[in-house]
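Missing here: one protein chain of the complex. Every other protein chain is in place.
Showing chain A:
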Amino acid sequence: MQFHLRHFDRDLCDKLVAKLMKDVEGTCSGRHGFVVAITGVEHVGKGLIRDGTGFVTFPVKYQCVVFRPFKGEILEAVVTMVNKMGFFAEAGPVQIFVSNHLIPDDMEFQSGDMPNYTTSDGSVKIQKDSEVRLKIIGTRVDATEIFCIGTIKDDFLGVISDPGATF
């Protein structure tokens, strides 16, 4: 962690933790996935002054909650957009695309002001804000986001709750 000398005062420790949270929370790495929240700082090492700049580098050991979807994992996600190619859903910071190849064949795309995929008898509907259970079949992680391809074509996958349903 890089820190400028001007911040060195009695609140240094708190500032370090605050900056750590600001810099690291919300980032991604291929190895660990998405850093959701820092839960604790274990150890702050000795600061090393960098020649020629006013910056000091501190090695910080910390614990955090990470989120990383795996191929084959079953997740619950909320649908954010539906179009004729398929639908996009979000599970926390992860965006998942389910193409119409991986949506059951008996579900047809209906365009309109609330585009959706519906079964022929109208019993099951996937639209914006629906909750779905899907399986991840491919992932890609880069510095700021995790993108996945998902499927709902297997058993027990599909809509969990219909936002328009009344009980």
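As a working rule, contacts are C-beta pairs under 8 Å (C-beta built on N, C-alpha and C of every residue); 3 or more make two chains touch, one makes a residue touch a chain; residues count from 1.
Please note the rule applied: contacts and distances are computed from a predicted model.
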Given that one chain of this complex has been left out, which of "Annexin ANNAT3", "C2H2-type domain-containing protein", "proteasome endopeptidase complex" or "RNA polymerase II C-terminal domain phosphatase-like" is its protein name according to UniProt? "RNA polymerase II C-terminal domain phosphatase-like"
Among A:His7, A:His32, A:Lys61 or A:His101, contact with the omitted chain is made only by A:His101
Against the chain that's been left off, what residues of chain A make contact? List them. 71, 81, 83-86, 88, 97, 99-102, 108-113, 115, 136-140, 147-149, 151
